[in-house]
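Every protein chain of the complex appears in place save one, which is left out.
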């Protein structure tokens, strides 16, 4: 990686998307920021607020922790105003978007306790284009497996954001599964219910002004989000056990990454939030 | 359905497998039993011990509840001796086999508390050959969804068997998902950990004498069971949250149904338990 | 079907797409035409020029053969001017679009003889939403089969159009295969080569002014057309055997049906041909 980020280059830029690997991304973005260019970073480099947590999960020292405080966690629905004012947005990981959007309304409204389990199922594109036996067609096809059972790298950012909403630490288990499909993440979230009054209404009101989150009447399917920027959320009260189940899904390559990044850019640049993101799902 | 089950017919039979729909199966099996024929029933008709629970979940009155007490729940690993002596074995549902085999060692050894969540992922063959939009290729392919979110019919038999092992009611949430593959079930089970000592050894000892349950070193994959009679079980301690995660998988058409039935028949007829069930997985 | 097609209704309509079943479609479209409404018919009712061929392949008498002569076969690239002037366009079947676009440049330029074989592979959405064992996920997944081996209904329209281009009858074998994917058709076409000079240039020139047909440098893949209106065409000279192989692919639900229909509508209404059809493929 040998990016020559000069003042001349930056003079022509309003905003940059970085999709570099972690560490390399921070190293490329910081000179841009210092030249006054806005940045939406799709890597993990600015998502975590604490440099020691970053080191623990990514195995390297953060290139410059001074930016961690400033960076806005770019889940637009939760941080719309801050995103609009930001010069540095940390675009969320694909799993965290589905988990946090599923749980935020219940946590913020005190509907659930802190014992939370998120069981996520992802298509293979979430693993990127790198070649490995895990993404070989003959291994993935007609197969389901859990992976990263000792802790997926997206766990700390989910915890951080849920803790922040709750105002207290949540006790989060997060388990990821690889599914024989290309695109899509579906997360099934479980938590003890403190109050089952108006669960559905709480969710509808929470997302009443959000174009890209829909509280659905029926359990959502990843296919309903294939190629579009929606996150579908479906809360269900399990009255037998007094638990809340929330099922959410999205396209990991759109609302889970590139579409989310464009949504953030729209706000940062003063464009309409939905601009260029109106595509319907490709169905079937 | 007009089965003419005469004494003449039964004179030639030692044992019958019934794979009829519920209610029809009991109606066909009871005359056989009364003629001295042993029965392995693959329907749900003799799995639940209580007639009112049967009525609640299957929507019909049980044809003859007097057999419910006698019937042995045919998860061989847990009820081997009773199966060997039984004349009526209720073969478990495909989901319960994976869930109960995953949790039985922990419950019986007091490793976990009663707040249990089972998140299961199933291939499409679990839904049978009936035609519906839910099994249309164009709907299932490149898609994941939760279904029966208000309670899957296999929930009561999982609860019944876990309660029985625990000696107390467990508080079970069970959620099922449809995955774009033909065969296989993978269940991810979550419970609060009371003691993390020797979790792995407890599991290994519990299944030490069982040919068809393997406690694996790595997270298991449904592909490893495609076409064979194994259930793979993998316990993981989530030390961040003090929870036990157990991942299990099997082929819903073998250990989850027909293979399990043959395993039971072998015991009921005095054959070696593994007879005709030694096939390896078809890989890849 | 009880369509009440009144003059009042028609007064508000410029153009109608009909996606009704054959025969029903003609019965609905003819009153519209008589009221001055333009029609793009996606059924097979106006594709064949001869009423007896229609009867042979569709098993019913044509509702009104007088329209067969007038109807324009709506493969825009071959009939652009006629489509623009038409009031009735017969939108092609999904297979014929791929086969005819693959072969037209070679036939029209005399590069190949008349012994033509088209071997087509289609995703399952080509079979529609009707429930049948043939579209059940468990039957289609991990499976490939030929079907309609005694003659697929799209054969006569391919023959008709190739005959018309050649000015003489071609001797066409057309075999269809069902592939475990949702969208896409790939056709491999074989014919004896009369002249291998400039094959690639002939193709490039033939489609030089067509926005939606691309002559590719490498063998095309259906995934490259998923969700877009392109047909990709790749001619290869098999110099060992002196044959021309042409591989073509498209999305059967876009260029093979609805996208093609919109492309025709654009011309019929005087809109830019590419309007609303600029979407890229959804990749991966």
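Per-chain residue numbering starts at 1, and chain names A, B and C are given in the order in which the chains are listed.
Going forward, a residue touches a chain if its C-beta (ideal position, glycine included) is under 8 Å from a C-beta of that chain, and two chains touch if they have at least 3 such contacts.
Given the structure is predicted, the values throughout are model-derived calculations rather than measurements.
S.K.: Which is it among A:124, A:172, A:215 or A:249 that touches the chain not included here?
M.R.: Answering carefully, the residue with contact to the hidden chain is A:124.
S.K.: Which residue among C:127, C:158 or C:179 touches the omitted chain?
M.R.: C:179
S.K.: For a quick check of understanding: of A:20, A:140, A:193 or A:213, which residue touches the chain that isn't displayed?
M.R.: Going through A:20, A:140, A:193 or A:213 one by one, A:140 is the residue touching the chain not shown.
S.K.: Write down which of C:16, C:162, C:249 or C:268 is the residue touching the left-out chain.
M.R.: In the complete complex, the chain left out is touched by residue C:249.
S.K.: Of C:14, C:61, C:142 or C:197, which residue touches the hidden chain?
M.R.: C:142
S.K.: For subunit C, which residues touch the unseen chain?
M.R.: 115, 117, 119, 121, 123, 138-139, 141-147, 149-151, 171-173, 175, 177, 179-184, 186, 188, 190, 192, 219-223, 226, 234, 236, 238, 240-241, 243, 245, 247, 249, 284
S.K.: Write the list of subunit B residues that the hidden chain touches.
M.R.: Contact residues on subunit B toward the absent chain are 125, 141-142, 182-183, 226-227, 279, 282, 284.
S.K.: So which bits of subunit A touch the chain we can't see?
M.R.: Residues of subunit A in touch with the missing chain: 123-125, 129, 131-133, 135-142, 180-182.
In this section, only the chains that are shown with their structure count from here on.
S.K.: On a C-alpha centroid basis, what's the spacing between subunit A and subunit B, in Å?
M.R.: Those two chain centres are 36 Å apart.
S.K.: Quick check on subunit B: which residues sit in contact with 2+ other chains?
M.R.: 123, 138, 141-142, 180-182
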